[in-house]
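Quick notes on the structure that follows.
Missing here is one protein chain; the remaining ones are kept as they sit in the complex.
And then subunit A:
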Amino acid sequence: MDFFLYNKFGQMLLVIIVFAALIAVLLAIAWAADRWIGKGRRWAALAVFGGPALLLLAVGLIWPAIRTFYMSFYDAGTNNAVGLQNYVFTFTNTGAVIAFRNTFIWVFLVPIASTLIGLIYAILVDRSKFEKIAKSLLFLPMAISFVGAGIIWKFVYEYRGAAQEQIGLLNAFITWLGFEPVRFLQDAPWNTLFLIAVMIWIQAGFAMVILSAAIKAVPTDIIEAARLDGVNAWEMFRNITVPSIRPSLVVVLTTISIATLKIFDITRTMTGARFDTQVLANQMFDYSFVFGDNGVGSAMAVAIFILVIPLVAYNIRQMAKNRAVRG
């Protein structure tokens, strides 16, 4: 037993064995349910195939959500109820204004810029000779974690005093041109924009891939009909392409908005939320895990959750509406 518990390799082996056993149990239950003939068959199938997912959702998502909501009304150690005090603090603490302002700027700029860049790129490379390689290039950042991207860009933005040799790509270039080096990450308010550029760099690839697929799915005969109707390139884009890919546009915009609302890693790795770059999710992390105040941290988490709800609701409504047009 010691081998499994106190040895890295043993631990890994143990995990694999447990995982295999779990799969075996699931398969066995599925097999048993499949043999079940008679009245309860439908329910047995539902329980077997939906059950594990529901269970994991309950344990990993629903219970924590309830628990967070509960904790947001208690003090730092979740001992005494404090009413709405944590919420009041969430909206009135000295950092709140900056965190809300920055998050608003993020959520405004990232989805619009990423979608626009992705859309234009998708149209430009569509059916060109280099389409595959061009698309791979823009999609590549998606494969990099936010933390990884943050570190890469931290080096790109790196600043050294004018007397020193610049190790940051951008400042090296700027000084080579003969200008003074720029403190990209330290000088507010522009530093927030430089962080936002990293997020756009990541999300534009996502937008491009989804929109490119949507553009390819526009029926050829509709495009041909429009050509016969005499549209030029811009009219084709405005009157045919954009309305046709509208459902995908909405999905892309809302998905990126939600991801941006929760942005945490980039500020954390690149500035540590200093120099006025604080955002809501990072503030929540700070209060929960750096300052150890579970109450305030939970209240902030709930605030973010409430901000996400309208986006999700809009997304679902749009999907229902599009079904009415296309089906």
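FYI, a residue touches a chain if its C-beta (ideal position, glycine included) is under 8 Å from a C-beta of that chain, and two chains touch if they have at least 3 such contacts; residues count from 1.
Here is the rule we go by: contacts and distances are computed from a predicted model.
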item	value
Chain not displayed: protein name in its UniProt record ("Sn-glycerol-3-phosphate ABC transporter ATP-binding protein UgpC", "Methylenetetrahydrofolate reductase", "Purine hydroxylase delta subunit apoprotein" or "NADH-quinone oxidoreductase subunit N")	"Sn-glycerol-3-phosphate ABC transporter ATP-binding protein UgpC"
Chain not shown: contacting residue from A:Ile167, A:Leu193 or A:Ile222	A:Ile222
Contact partner of the left-out chain, one of A:Arg101, A:Arg160, A:Arg183 or A:Arg246	A:Arg246
Touching residues on subunit A - with respect to the absent chain	219, 221-222, 224-231, 235, 239-240, 243-244, 246, 324-327
